[in-house]
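Omission of a single protein chain aside, the complex is shown with its protein chains in their original locations.
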Amino acid sequence: MTYWPVIAVDAWIGLVLVSIIKVTLILVGGSLGMMFLTWYERRAIAYMQDRRGPNRVGPQGLLQPVSEAIKTMTKEDITPLDADRVVHFLAPVVMLGATVLAFAVIPWGNLFPSSLRVGVLFIFAVTGLHTVGMLMAGWGSNNKFALLGGMRGVAQMVSYEIPLLMALLPIILLSGSLSLTDIVTRQGDWYGFGWYVFSPVGLTAFITFFIAALAEGERTPFDIPEADSEIVAGYLTEYGGMKFAVFYLSNYMTNLALCFIMASLFLGGGNGPGVTALGTVLGGLLSLVYFFIKALALFFLMVLIRGTVPRLRVDQLMGFAWKFLLPIVLVNVFSTAIWVAITRWGPQAQIFTDWFGEPASDNYLRYGVAIVVTLIINLLAVYAVMRINRRQPSDLTEEEIALGLAG
Amino acid sequence: MNYVVLTIFFLLSALTLGSGIMVVTVKNIIHAALWLISTFVGVAALYMLMEAEFLAIVQVLVYAGAVSILVLFAIMLTRQITGTGTRQLHSRWWVAMLTAAALFGGVIVPTVWQQGSSWDKTASDAQAILVQQATEANGGTRPEIIPVAGTEELGAALMGEYLLPFEVVSLLLTAALIGAILIAFEERTRRRRVLTLAEELALRKRGIVEPHDEEGAVVPVDAEQAV
Amino acid sequence: MLKTEELQVNIGPQHPSTHGVFRMLVTVDGETLVDLKPVFGYLHRNHEQLGEVNSYLQNMPFTDRLDYFNSMVNNHAYARAVEQLAGIEVPERAQYIRVIMDELSRILNHASALGFLLGDMGAWQTSLLWGLREREKILDLFEYVSGARMMCNYSRFGGVARDIDDYFISEVKKLMQGLPRYFDEFERLLVENEILLVRAKGVGVLPKELALSYSVTGPLLRGSGVPYDVRKAEPYAVYDRFDFDIPVGTVGDVYDRFLVRVEEMRQSYRILEQALQQMPEAEGGHINPKVKQQSLKPPVGESYARVESPKGELGFYLVSDGSGSAYRYKVRAPSFINLSALADMCKGYKIADVVVILGSIDIVMGEVDR
Amino acid sequence: MVGTIPIAWVLTLAAGLFCIGLFGALSRRNTVGILMGIELMLNSVNINLVAFWRYLRPMGTAGLTFTVFTIAVAAAEVAVGLAMVIAIYRARQTINADEADTLKG
Partner (left out) sequence: MTLSTRKGTVNIVEVNRHDNNIHAGQGTLKGLDIVFRKFRKALFGKANTERDDTEGQFNVQYPEERLVLAEAYRNMPILLYDDATGQELCTSCFQCERVCPPQVIHITQAKHPETGKPVPAAAEFVLEYDTCMSCGYCAEVCPFDAIKMDHDFELSTADHPALDVHYTHLLRPVSYYEAIAPTMWAEVRDAALKKLQNNIKRRPGNIGVDHGQKIAGKSSAAAPKAATPAAGAAGRKQYTGPIAKVGTSMSEDKLARLMAIREANTGKRGGPPESGAHAIEADVATNAAGQVAPSDQATSGSAASKATGPVAAPGKNMSEDKLARLMAIREANKAKQGE
């Protein structure tokens, strides 16, 4: 059932005001978060490379992003001569708009739950609009590299949206809700450790989702749209100054949003030991802390990957999405259904009750069987997919190479 | 009458209709596609206003995120023909305009406005029933929130009452997918393929002298047989 | 894929991954490369003509600027050419010093070249910075002994400019304690990385026959499976006294070149170990004192001397007419000749592979354009 | 929430969108333009469906379900349509509807 509040006319003004304040908070918080993230990433990657990273402006270089923001703002705003001026201008706006919309439904710990009942879908619907911004930027710049980058980016985003949404399905099946708040609440069992990532299906979903999220956020190894060693800067080639900064902002805010979403969906959001015990306010604050720690840890994982691995080629990227991620994700949906059947079905499947007893949260036999069964299915799926996809040039016969089947 | 809702409705109508007009009139076809996205978003917002939130999101996801991108891709793949220089409308576009205007002014609007009052009555009846049911469920007092069918009901309906149409639609989608791939993709053998050094050497070692087409590119042997 | 029209894209001369001012005019069909036309000469500075105007000694610092990663090797090769021309004896100790510098150069060159290759692949500079760290340590040693980090100008006719002292030797030994750790961590970082494997395996294949017919040398040739190394084929300096292996690849793709370079660093380490062990017994000081460096006038004749530079066979050809400057001076630059295979190596691969293949050749534009 | 707006207004909006789409589909030379007009028409139909559902049967699911079906069918239609556009373009180097006038591909 969907419930909509019936609000009197005069309350609308208050609602509008509250909305404006919320939007302002999200914008300011998002930009500050992005600034922090750039600093965080640069410091972390510097340490990985035996360097120190930004450490001049402000304490520990924390104000470095501020100085850079000022720098970008004071730069000349350049539009290429034959570019489509309006499209060129609107592209960063569309990008940022799509990103900010996604922030609307993220539950900030247990303190500020989001109210949209289809929040998860909403996030992916609006981040899907990034493709529009990319295409606008690529086409509006009137530059071959930009167009190439834009087309690559769109192809990548559209391809990876499928595994991304499919990886989400197990979580929706497990929680029975599309609302992020509900999903977070339902991971609060077992002293705050009932996270979905601790089940085989959740783990598979998490890993696949994480990989797809790397692609959605244009992170290494999927940063092909802006692969600087190949196509200069992709669709960003003709952007400079504040427009570029807006793209950058949108990119990092997307990554932040993805980290928050992953933390909410798989890592229990604000759940953790002590949250329920401490009451609403203190527990809420604690949950906020947990939430941020989880999100930043996920971002650190992204940075670690960026510091380690090279970039995939564009055809390999597509192949990975369609030949590898998608089958695994589909099998995972299937095994989630089995998980739900084994752990929850009472009267629907009498045979399970006969074998494993009544479904209950403390019926560990049912959970154990579910873990074993789904684990086996998932591992078999991964093995099969790898087996099928493992055709290296050395495995091919000379004739196949000659006929171009290797590429 | 709730003026805020009304304002929002008018704004959305203006957005939707204005973008729609731009879609069909603007010269640059890429701009038309971008205006189409704007229309889709406006329609999605209308759904939101009408409390069909799931549909609104599907609208954004499918139309604004996928269909419009598909359209843009198609335009870009065929772009040198559809530049701004070419004429975009038929020479007899005014016939089309008259037809559309006649349909709008002569058929639809009168019908709608004639039937409108009776529909409004039905609508208010339905609303009253809803409110009554909710009041009863709430134990006599009118609740703050009035329920309408949401995502759960939709899911149940798709899996129950409308299972057969659902399956048919999914079949249709699959068929369309395969059909689109078949139509759009060139045959593998017709593709012009540039051989790498190793492949060329392997061919030469096997005594296959690769034929060249008129552009000087190497054509694989089986391509010759296929043509 | 969908049929698309061919598109001409200029990669370079200003491009992040063309390793200098190098331009590739590529024709792509979709993402597949149909044709590649290398355009260079942006860095031409008349090196060979200058060599015919300057005196023999004056030309030495200009050879630093050829392959500015390995000025020690360039100096060595040039000095060898002049020594052959003038019949100058080189003391044993000087030979050892030159070998040590050459092998240190090889390590630093491969460390940074592999880093750049991985950077071209999109690894975010981690391997590059680790390589640069080792490079810095070696460059500090070069600075200690020669006075400059990159433009060493260290060789002289009949020896080297300054003798190395105990401090230098102890520092090299100390450096060598850390090098195996670096090799190991580098291998652990990326050699078996799945993404590297798919990016490098089967990409940019240069078959053995074609490698030979292009007359490419160095890791590029060895990666294609030809065990050719000037250090073994025509042992110069004191290389015949060392025991080391030649790593060769089997397929001739980017991955083989990558692995050959990794293995060559280990072999250089072995050579360094042996050279440091043997050196104290070597005699003769660091330079032949009888040579008149400034007013060297070799007898009429010609000479060609080659060494195994980290990039391939580096040769200097000199003709003397008996005067104070060379009559003809020619450099066989390995980067230039290896680069000639680029266009054919790239054909048929994706556009993203082009930069990787270019990176795997390991060119330095200073040497290509001269 | 939406109950304060008469249903006829929403239907008029949908009708307007439909007629705009019709005009586009009839007057554009460009095949992709025609497709876009058809998309507009389909959207207006969806608005109608949702409006009728919301005003007349808010507890039922028929309107929602049919909208979902329409969206799916529209997506399929666009996919096939654009594939045909590309096929036509490849064969004839044009995507203008009045120039693609032979049945032979």
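As written, the chain order gives the labels A, B, C and D, with residue 1 at the start of each chain.
Methods note: a contact is a pair of C-beta atoms (placed from the backbone, for glycine too) under 8 Å apart; a residue touches a chain by one contact, two chains touch by 3 or more.
All values derive from a computational prediction rather than experimental measurement.
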Chains shown that the absent chain touches, full complex:
A, C
Of the residues listed, C:E6, C:E89 or C:E136, which one is in contact with the missing chain?
C:E136
Of C:F40, C:F116 or C:Y182, which residue touches the hidden chain?
C:Y182
Touching the left-out chain: which of C:V99, C:M121, C:V251 or C:M265?
C:V251
For the full complex, which residue in C:K208, C:K232 or C:K330 touches the chain that was left out?
C:K232
The one of C:A77, C:V160 or C:L190 in touch with the missing chain is C:L190
Touch rule applied to chain A and the missing chain gives residues 44, 46-52, 55, 304-305, 307-309, 382, 386, 390, 392, 394
To test your reading of the contact rule: which positions on chain C touch the chain that is missing from view?
54-55, 57-62, 126, 130, 133, 136-137, 140-141, 143-148, 151, 153, 161-162, 167, 171, 174-178, 181-182, 185, 188-197, 201, 227, 229, 232-235, 240, 243-251, 255-256, 259-260, 262-263, 294
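The definition used in the following text is that only the chains that are shown with their structure count from here on.
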For the pairs B-C and A-C, output the one whose chains share more C-beta pairs in contact.
A-C
Calculate how many whole Å lie between the centre of chain C and the centre of chain D, each centre taken as the average of the chain's C-alpha atoms.
64
What positions in chain A touch 2 or more of the other chains?
4, 6, 406-407
Which positions in chain B are in touch with at least two other chains?
2, 51, 54, 58, 66, 73, 77, 147-149, 153, 184, 186, 193, 195-196, 198-199
Along chain B, where are the residues that touch chain A in the complex?
2-4, 28, 30-31, 34, 37, 51, 53-54, 57-58, 60-61, 64-66, 68-69, 72-73, 76, 144-153, 193, 195-196, 198-199, 202-203, 205-206, 208, 220-222
Chain C residues within the chain B interface of the complex
1-5, 29, 32-34, 205-207, 209-210, 252, 344-345, 347-349
Chain B residues within the chain D interface of the complex
1-2, 5-6, 9, 13, 16-17, 20-21, 23-24, 29, 32-33, 36, 39-40, 43, 46-47, 49-52, 54-55, 58-59, 62-63, 66-67, 70-71, 73-75, 77-78, 81-82, 86-90, 93, 95-97, 99-101, 103-104, 108-109, 112-113, 115-117, 119-120, 122-124, 126-127, 130, 147-149, 153-154, 156-158, 161-162, 165-166, 169-170, 172-173, 175-177, 179-184, 186
